[in-house]
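Only one protein chain is missing from this complex, and each of the others stays in its spot.
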Amino acid sequence: MSSEPLVQIRDLNFSYDSRAILSGINMVIPRGKIVAIMGLSGCGKTTTLRLVGGQLKPSSGAVRVAGQVVHELDNEGLYAMRRRMGMLFQFGALFTDMSVYDNVAFQMREHTDLPAEMIHDLVLMKLHAVGLRGAHDLMPAELSGGMARRVALARAIALDPLLIMYDEPFAGLDPISLSIVGELIRKLNDALGISSIVVTHDVQESLKIVDYVYFMAGGKIVAEGTAEDIRRSTEPFVHQFVWGEIDGPMNFHYPAAAYGKEMMEQPGKPRRWWA
Amino acid sequence: MTPADLLRQLGHRVTSRLWRLGFASRFLLMTLLYSGTALKRFQLTIREIYFTGVLSLIIILVSGLFVGMVLGLQGYDTLQRYGSSEALGILVALSLVRELGPVVAALLFASRAGSAITAEIGLMKATEQLSAMEMMAVNPIARVVAPRFWAGVISMPLLAALFSAMGVLGGWLVGVQLIGVDEGSFWSQMQAAVDFRQDIMNGVIKSCVFGVLVSWIAVFEGFDADPTAEGVSRATTRTVVTSSLAILAADFVLTAFMFRGI
Partner (left out) sequence: MNRAAIDLWVGLFVAIGLAALLFLALKVGNLSSTDVGETYAIQARFDNIGGLKVRAPVKSAGVVVGRVGEIRFDSENYVALVSMQIDKRYQFPRDTFATINTSGLLGEQYIGFEVGGDIEMLKAGEVMKKTQSAMVLEKLISQFMFDKAAEGEDKK
C-alpha cells in the first residue's frame, strides 16, 4: 500500500464550456516527494490542483488520491479526504476577520473536539515551525506578504495532512522571503513525511527544492523529469522557459493578423461605447 | 438589428433573469439546509448579530426619532385644519407601526447591513477565502453564509420595533411637548385605534419577511459576486437596489393581504 504513489492522475481531460483546458494529463506524485508543475500562466496548472482537491469534476479520466477516485466520492467522502489535504493559496487566503492564532486553530476547532489547551499547544507548535510563534496575536492585515504565506502554510499543516498543494507559493515575494518559503516547503515535506505538489512559474527557486518536474503548456504535459533533467533539457520550449529567453517557441506576441495588413485597416468600432 | 434579434435579446434577458432567480432559490434552500451549524454553534450567529444588528442601532434609532418628529409636525398641520388634532397619536402610531417602521427600517437595514454582508462575502470570495475554507473541508455556506443570514433574520424585527417605538416617542415629543396636543387624548386615542393583532403583529410579520428578503439577497449577491474589485462593488450596489425594490413590492403584497377587510 505504501509503495503505491499518493496521487495518480490518469488521462485527465477537463473542458470548460466546451473549451478544452486540460487534455490527456498523466501524473504521478510519489509519497514523500515534492513534485512541481510548471508552465506559463493560464496553461492549466491551477485547474489541475483544483481537480486534485475535488473542487472541479473532470470531463474524463480520473484523479486517484490514496487509492480513492476523487470525483466519485460523495460530499462526505470528499470532505473526509480534504481533511487529509492542505492547500496553500496564491496569496495565502487567510481569513481576514480572524487573528493569526485563530486562522491556524480554525480546522482544529471545526474538525476535532480537542480541548482548548491542546489546541493552544498545537497552534503554537505549528506557528513555531514556520518561525512566527511571536506573531500569533496579529491580524492578517498586519502581516507582510511573506509572513502571510508562512501563516497560511502553518494553517495548511494544522491537521498533519498527507498531501500539501501549493498554488504559486513564490508569487510576489521578495528574494529573502522567497528562499525562506522555499526552504520551509522542503523541510516540512521531509520532517512531516508528506507529499507536496508545487504549482509555480518560478523556475530557479523551485528547481532547488523539488524532486520531479512536470512541464505544462496549452493544457498538455510537454516535458517531465528531475530538476537536473530539466536544467539540461534541450527541448526548445523548456530551454526557453528555464533560461527566460525571449526568442523561442513561445512568442512574445499574442496571435494577431499580419502587422502590415492590420495597420492598413480602417479603425474598428470601439469594443465598449465609452472607449 | 432585425426584429428577430430584438426578440432574441428580450428572450435572453428573461431567461437569464429566471435562471438567476432559480439559482438564488436553490441557494436559499442550501442555506436553510446547512443552518445546523449556525444554530448549534450559536456563538457564530451572535457575532454576526453584533455586526448586522448592534452596529445598525444608531442609524435606526436616530432615523426613527426624526421620522416620528416629522410625522408629528406634518400630521398636526393637516389634522388641526379639521379640528381633530387629538387624533395625532393615531396618525403617528398607525403610520409607523403598519408601514414606516417595517419598511423604512428594512430600507436602512439593506443599505447599512445588507451591503456590508455582500461586500464581506464577495471579498472573501475574491481573496479565495471561501475556496480555502472548502479545501479545509468546511462548507462555506454553513460557516459563512448561514450565520449572516440568520443574524439578519433575527435583527430585522427588533430593529423595526425599535424604529417604530422611537418614532412614536418622536411624535409625542413634537406633538405633546412642543405643540401642546393634550397628552391624555394623544395616548388614549392611539391605544383605542391601534390594535395589537391587526396593526402591531402584522407590522412584526412584515419586518420578519423583509428580514428574510434582505438577508437572502445580501448573502446571495455576495456569494455570486464576480471575484474582482469591480464585481464586488457591482454586487454591493445590486444588493441595495434589489432589496429596496423587493421590500417595496413585498410590502404592497403583504399590505393587500393583511388589511383587506378593514
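Note that the chains take the letters A and B in the order they are written out, and that residue 1 is the start of every chain.
As a convention for this text, a residue touches a chain if its C-beta (ideal position, glycine included) is under 8 Å from a C-beta of that chain, and two chains touch if they have at least 3 such contacts.
Just so it is clear, the model here is predicted, and its values are computed rather than measured.
Although it is not drawn, the missing chain touches B when the whole complex is taken into account.
Touch with the chain omitted from the figure is made, among B:L158, B:I217, B:V232 or B:I247, by B:L158. Checked against the full complex, the candidates B:D195, B:D226 or B:D251 give a single residue touching the omitted chain, namely B:D195.
In the complete complex, the residue from B:V174, B:V204, B:A218 or B:V232 that touches the missing chain is B:V204. As for the chain not pictured, it touches chain B at residues 43, 46-47, 49-50, 53-54, 57, 93, 97, 155, 157-159, 161-162, 164-166, 168, 187, 190-192, 194-196, 198-200, 204, 261-262.
The definition used in the following text is that only the chains that are shown with their structure count from here on.
As a whole-number value, the distance joining the C-alpha centres of chain A and chain B reads 42 Å.
By the touch rule above, chain A contacts chain B in their complex via residues 53, 55, 78-80, 82-83, 85, 87, 89-91, 93-97, 106-107, 110-111. Those residues of chain B lying in contact with chain A across their complex are 120, 123-124, 127-129, 131-139, 143.
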